[in-house]
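Removed from the display is one protein chain of the complex; every other protein chain stays in position.
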Amino acid sequence: MTVVETTGLSKDYLTNGLTVHALRGVSLSFARGDFAAVAGPSGSGKSTFLHLVGCLDEPSAGTIAIEGEDVASLGRRDQALLRRSRIGFIFQAYNLIPVLSALENVTLPLVLLGESRTAARSDAERALAEVGLEGMGNRRPKEMSGGQQQRVAIARALVKKPSLILADEPTANLDSATGRDILELMLALNRDEGTTFIFSTHDRMVMDYARRLIVLKDGLVDSETGS
Amino acid sequence: MKTAAFPELASMAFRNLGRHRVKTAVTVTAVAISVALYIFIDGWLLGMNLDSKRNIVAFEAGAARIQSKAWFAKKDELPMYESFGGHEALSARLDEAGFDTAPRFLFEGTLLSRERSAPIAFIAMDPGREAKLLRWQDYVASGRAPVPGRFEIALGSMAAGKLRVDLPARPDAAEFEAMLAAAADADEAVFVRGLYLDAPPDRVAPAEFRRLKPVLAAMPGGKDVLRAYELPWDGDAWRLRKDARPAAFGELAAALRAAGFDFQPRHTLRPDASRTDRDRLWAILAASGRMDVRISTVIDIKELPARVDASKFEAELLPALRSDDRALASRAYPADPASGDRALAEADPGRRDRLLRAMLDAGFAPAVRHVNQLIDAVVVGTVDSPNPKTNGNVAYMPSDALQDEAGMMLEGRITELLVRAKGADDTALPDPGESPRAVKAALGGALPAGLEVYGWLDGVEDYIAASRGDEVSTRVMVGLLFVLSFIGIANTMLMAILERSKETGMLRALGMTGGQVLAVYVMEAAAIGLLGSAIGVAAGCLVNVPMVAYGIDYSGMLENMGTDYGYRVVAFFRSAWNPPVIAASALVATLVSGLMAIPPTLRALKVPVTESLRFE
Partner (left out) sequence: MKRTIAACALAALLAIPALAQDAAAILAHVDSNEGYSSISYKGTMTIEYRGKRFVKTFESVARGRNESWVEFTNPEDRGTRYLKRDGRLYVWSPDTEEVMLISGHLLKESMMGSDLSYEDTIDSETLSARYVPALKGTEDVDGRKAYVLELIARKKTESYPKQVLWVDAETLSVLRFELYALSGARLKDYRLVRSELIGGRFFPVEFEMRDLLRKGSRTVFAMREVQLDVPLPDSAFSMRRLEQ
C-alpha cells in the first residue's frame, strides 16, 4: 500500500533575486513499512523533498498524495490537520517545546488530536518508556542530553501512531554511538509498528541502516537502490 | 479549535510569560499604573461632578428656572432689560402643583467698601422664598442673612475678605488698632481684644531659628514652640505648622518674646469664638461703618429711542430688521423734513412693543437706556457654602428694597423664577417630576409667550465646560498612558513571537492550526493585561478608599484659582466609586492587551512552516 506518492515534484526558491531550483521533478513512491533514506550532498534537495512531503511548504509544481489524498488541494488548516493525524516529524535540532516537560511534549500531539488528558498522559508515558526514557518525563528539554532530547522527539513523533514519520537529518547532532542507538530504536519501531520512515541524511550510517536508498543530485533522482 | 486542547494551550501561554520575567514585569507594571490611574482619575472626576451637581441644585439653580427667552439668549451679559413681570401668577400656579418658587433679579455692579471696590454679581431675591429651595442662607459664616425691606447684603466670603467687610481673621497691627478704635467704650475694646489671640509669627528665618533653638530648648514651654514650627522641604523659612493649636498661640508668642525674638504682633481671631461673640464683634465693626458699602451700577431699561440719526436708521437699524419689521419701523419713525433724522411717532402700544422687541433682537443699542445708579447698603453677613459660586463676588439682597428709584426700579420685575419640588431632598439631583417639561405641564397654558422653562444645567455652562474639558483632557492623558503600555505589550509580543519562530514552526508541524497558535499568543498577551489590570484595580481601589472617605484638601490651590474654575466644590475633592468603570477598565486593558498579539502572530503564520523552522 502506497503511503506517499510524488509526481514531478518541483520547488523553486527565490534567493537574492536568483531562482534556485531545489527540486526539478521528483517522482517517487513509498509503501507502508518503508525505511528509506533520501541522501545527497548539500543543496541536492533532500530536505526540501522531506518538507514538501510533510506539507510544511508548498511545491512549485507536481503533486503529492498521502495515503491517496492529494495534498495540494487541501487548505492550510486541513494540511495542519493532516500533519496532526498522519505525519510525525523528527528534526536534526529536536525542536522540543522548551516550556513543556518531556512528558508534556509527548502528550501535546495527542491532546491536539482530542484525546483525553489522562489517556494522553498514559500513552505518552508508554511512548517515553519505549524510547528508553522511563521516569524522565518531568525533565525539561534543557535538562537533557542531545540523545535524550532526540529520543523525546521520536516519542513525540511516534505517540500518535502516524502512518508516516519524516526524519530530517536525525543523527546529525549526535555522536555516532548515540546515533546508532537512535537508528536501532527507529528500526525497531518500524519493525514492530510497520510505520513508514523517510530520512533525509548525508550520514553514511543512516544510509547503511536504510533498506532503500534514494540519492538526489541537483534536485533530481540520481540513483535508487533497495526498494 | 478543539476545546480539549485549550487547557494545554493556556498552560503553554502562561508558562511563556515566565521566560522573560523582567520584560513581563515591566509590561505588567505599565498596565497596572494605567489602570490604577484611570480608576483614580475617573473616581475623582465622578466625585467632583456629583458634588458639583448637587451643589449647583442646592445653592444656585434649583431644579428648573423660568426666564425670558430673550434673557436666556444673552445670559452671559445678564441683560436686566429682558426681565419680566407678573411672576406671582406663575408662582401661585406652581405652588398648587407642588412646587416651591423663588423670584430673582440678577444685575451686575461695583461694590465699594470704605477701602476698596470689586465687581459683583448681585442677586435680588426674596429671603423667605429663597430659603425654601436654596441652602446658602444656612451657610452664613459671619453675621446674618439680609432681612426683607432693608438695603442689606449677604456677601460671598471671598469678596468680603477682599473688600474688608468681614470679621478680620488676621488683622495686621494698623488694622487691629483701627478695630479697637471702633469700639464705643472701654468695655467693647476689652471685648474686641479678648477675641483676638496674640499670634506667633508665620515664618521665622532659618538663621534666627538656629539662634533661638538652644534658648527655647532650655526654657519652660520653649519646646512647645520648637514643636509648633517646621521647615518645609522647599522652605526658605521655618513655618508655623498648619495644625498648631490657636488656643496655645498666646503662650507660643510669649515664649518667643521671652527668648528674645522681637516680632510684629499679629492678631488671630479666636477659632473658638462663640457665635454670640462673633455677632457682637460684627455689630461693633458695623457700627463703626466698616460694613457700609455702596453699589455702583447701571440700570438697563429697554425703550424705543425718541430720535434716531438718519444715517444710523438707514445703515444700522433697517438692514438688521426683518422686512415686515422694517415697514413697521419706517412708519413709526417718520423722517424729519429738515434734518432727515427719525422721530418716534407711533402711539399704538402693540406696535410699539413689537418694534421694541425687533430692535432688541436685532441688537440695536439705542433701544437700551442706561441709567446710573448708586445705592447705599450695609453688609450684614458673609456666605461660605460648599459651592464656591456663593462665596465669590456675589451679593444677595432683598428684592423688595430695590423696587423703586432708590433701588433698581424693579417694579415687580424679575429675571428668573427658580423652581423646585416641595420637600425635595438636597442631596438628590432633580428627578423627572421637576424637569422643565414637567414644570411646563404644571403651568398648563399659563406660561406667557416669550418665557421659557429651562433646566438646572442650562445656566451653568462654565461648570459644564470645565467638567467636559477635564473629562476630555484627563481621559486623553490616561488614554495616552494606556496606549504607551499597549505599545509595550505589542513590542514584548513582537519580540517574543520573533524569538520563538522555530518553536512556532514546530507547533505548526505538530499540527496546530493557525487559530491555535494565535490563541496561545493572544492568551499570553491577555495574561499580561489581566495581571496588570488586577494589580491596577487593587492599587486604584486602595487609593480610592481614602479619596472617597476623606478626599483631599485643596483650599490652598483654590485660593490661587479664585472661585471661577467651574466646579462647585470647596476645599475637598472627594472621589466616588464607579464600579462599572473599574470593571470596564480592567476588561478593556485585558482585551486590548490580548489584541496586541494578533498582528505579529498573523505575520508569523504567513511564513511557510519550513522557513519558521529554519529561523535561528
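Residue numbering begins at 1 within each chain, and the chains themselves are lettered A and B in the order written.
Heads up, the rule we're going with is that a residue touches a chain if its C-beta (ideal position, glycine included) is under 8 Å from a C-beta of that chain, and two chains touch if they have at least 3 such contacts.
Note that this is a predicted model, so its numbers are computed, not measured.
Listed by label, the shown chains that the missing chain touches in the whole complex are B. Touching the chain that is not shown, out of B:92, B:217, B:287 or B:365: B:365 (per the contact rule at the top). Looking at B:175, B:208 or B:309, the residue that reaches the missing chain in the full complex is B:309.
Only one of B:335, B:409 or B:484 touches the chain withheld from this view, namely B:409. From the options B:298, B:576, B:591 or B:607, the residue with contact to the unseen chain in the full assembly is B:298. Remark: the omitted chain is touched by one listed residue; of B:112, B:273, B:429 or B:446 this is B:112.
In the full complex, subunit B contacts the hidden chain through residues 77, 108, 110, 112, 117, 294, 296, 298-299, 301, 303, 306-307, 309, 311-312, 315-316, 365-366, 369-376, 405-407, 409.
Just so it is clear, only the chains that are shown with their structure count from here on.
Our note on geometry: subunit A versus subunit B, Cα centroid distance of 74 Å, whole angstroms. Of all residues in subunit A, those touching subunit B in their complex are 48, 51, 54, 56-58, 76-77, 80-85, 89, 91, 93, 95-100, 104, 107-109, 111-117, 156.
Chain contact summary for the complex, subunit B toward subunit A: residues 2, 4-5, 7-8, 12, 15-16, 18-19, 502-503, 505-516, 608-611, 613.
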